[in-house]
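Heads up, one of the protein chains got dropped from this complex, but the rest are sitting where they should.
Up next, subunit A:
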Amino acid sequence: MAHSRVTQWATMTRTWWIYDANYQCPFKTAYRLLPYLQGLNKPVYHSDSDVGDHVVVFNTKHIAMRGDFWRTFKHFHHTKFAGGFSRASAWRVHEMDPTRILERAVYSCLAGVETRKMMMKRLHLYPEEDVPEKILENVTGQIRQVQIVPKKLTDYSQEEIDKFPKLFEYPEDYDVEGYKRENRQEPDQHTSMKWRLK
């Protein structure tokens, strides 16, 4: 076949996928992205051959963590110099770099994979929705999210809120307006003051 050479280009080509991280768990997301980065979704996959795809992730600033993980989940780093250890809670890391938590989650998922660093280079993370047009024009597929994006109270109209069945009466001393006030949770005790994660 004269055109078999060209069809082979099509077989080995890297496609681009896009993923919306809005209200998504970073750890579940990492597992969802793995097969696309490694090329496990292709019939031509082999662990020795580098056939992974590009994955573009946007809205990484708006990821959602399960339970109390924003406070309790830690990132560790050691510079290998004396006293070079530092750790920081997820919220602090997220404040520093809104793409870092997802990046580290994927990176740790790829533990033991020889081509991990090359795969990480094919993972493009954007904190907000503004993905550059140059990146976006390559995208040919969408990866489905891992969890349902919740509808917030502000998304409901006042009419819908009023119409919703009242299942029970609040006790008289219940703080109904509490959610409107500033969050005054105790500060995070487990983050070292001189954090310098890199």
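Just so it is clear, a contact is a pair of C-beta atoms (placed from the backbone, for glycine too) under 8 Å apart; a residue touches a chain by one contact, two chains touch by 3 or more; residues count from 1.
Simple rule for what comes next: contacts and distances are computed from a predicted model.
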item	value
Hidden chain of the complex, named as in its UniProt record, picked from "AP-2 complex subunit alpha", "Large ribosomal subunit protein mL43", "U6 snRNA-associated Sm-like protein LSm1" or "AP complex subunit sigma"	"Large ribosomal subunit protein mL43"
Among A:A82, A:A111, A:L153 or A:L167, residue touching the chain not depicted	A:L167
Residues belonging to subunit A that touch the chain removed from view	1, 4, 7-8, 10-11, 13, 15, 18-20, 42-44, 53, 58, 114, 131, 136, 139-149, 164-165, 167
